[in-house]
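One protein chain omitted, others in place.
In order of appearance the chains are A and B, and numbering begins at 1 in each one.
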Amino acid sequence: MPHLVILYTPNIDRPTDQGGLNMTALCRLLCDAMLSVRDEQNRQVFPTGGTRVLAYPAAHFAVADGGVAGKAAGKGSDYAFVYMNVRMAKGRSALVHQRVGEALQACVKTHFAEQLAARPIGITVQVDEGHEVFDAKISTLHPLFNPA
Amino acid sequence: MPHLVILYTPNIDRPTDQGGLNMTALCRLLCDAMLSVRDEQNRQVFPTGGTRVLAYPAAHFAVADGGVAGKAAGKGSDYAFVYMNVRMAKGRSALVHQRVGEALQACVKTHFAEQLAARPIGITVQVDEGHEVFDAKISTLHPLFNPA
Partner (left out) sequence: MPHLVILYTPNIDRPTDQGGLNMTALCRLLCDAMLSVRDEQNRQVFPTGGTRVLAYPAAHFAVADGGVAGKAAGKGSDYAFVYMNVRMAKGRSALVHQRVGEALQACVKTHFAEQLAARPIGITVQVDEGHEVFDAKISTLHPLFNPA
């Protein structure tokens, strides 16, 4: 933990010269945004070796009224939607939750500016605290960043 | 919010003349079912511009005993599974939760009737209340339905 999972409509995934967005590059930027978050003692909140972003375009989808209102408003019927959900370990302060959300939100506002201007699109950024009843981590990635 | 995410085995995704189901059409019907739900004051529960359905066939899967019992019973070993999860904002009444679930369940019963008759298939419809610790929405879709 933590991870950020992005569920989105596949009409985002076009080549950038056709109005799409480079989602692989965005994953990297969002991962960097997560790694940049600091707590009240100015310590990095998320361990580098445990931070990851996974993005999933839907195979099938439906959004809002399907395009009627957008077409009528001259904004097009090709609605898009992006849902970003961070799941982080429980026990962090409300301030840390806020900082995590705001770091992602700032990244989203910058990198979706063109999409937001060009088409009807809804983007949601949420942070969840995990409340798992079992938790195990097996890793050869963490040791790269936390040498014994 | 809300969204409905559908996770399912890809053996649902065949052409309809080969026993498959049109999942894109089903997403639209489920979205309409969500938009049709009314609260105790007869108001639409979900804002049109914030309602969406995303469906994901799994790349790999395993279900139950893998087909042994189905084959033995003459129902075939090609088990299918569909998991539907609504995540909606917290604070709604138990009656509204019930109505949302029942609207989706009714839609499922109608549109999966052939699948249910033709093969062993399990379908689950669940509604979760989100308990996020951070929530931000950035949208050029909402304003189409809520002009200033």
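As a convention for this text, contacts are C-beta pairs under 8 Å (C-beta built on N, C-alpha and C of every residue); 3 or more make two chains touch, one makes a residue touch a chain.
Please read all numbers here as calculations on a predicted model, not as lab measurements.
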(message) Touching the hidden chain in the complete assembly: which of A:Arg52, A:Lys71 or A:His111 does that?
(response) A:Arg52
(message) Can you tell me which of A:Gly19, A:Gly67 or A:Gly130 touches the chain that was removed from the display?
(response) A:Gly130
(request) In the full complex, which bits of chain B touch the chain not displayed? Write them out. (result) 7-9, 56, 58-66, 69-70, 73, 75, 79, 81, 83, 86, 94, 97-98, 100-102, 105, 108-109, 112, 116-117, 119-129
(request) For chain A, enumerate the residues touching the unshown chain of the complex. (result) 1, 3, 5-6, 13, 23-24, 26-28, 30-31, 35, 48-57, 130-142, 144-145
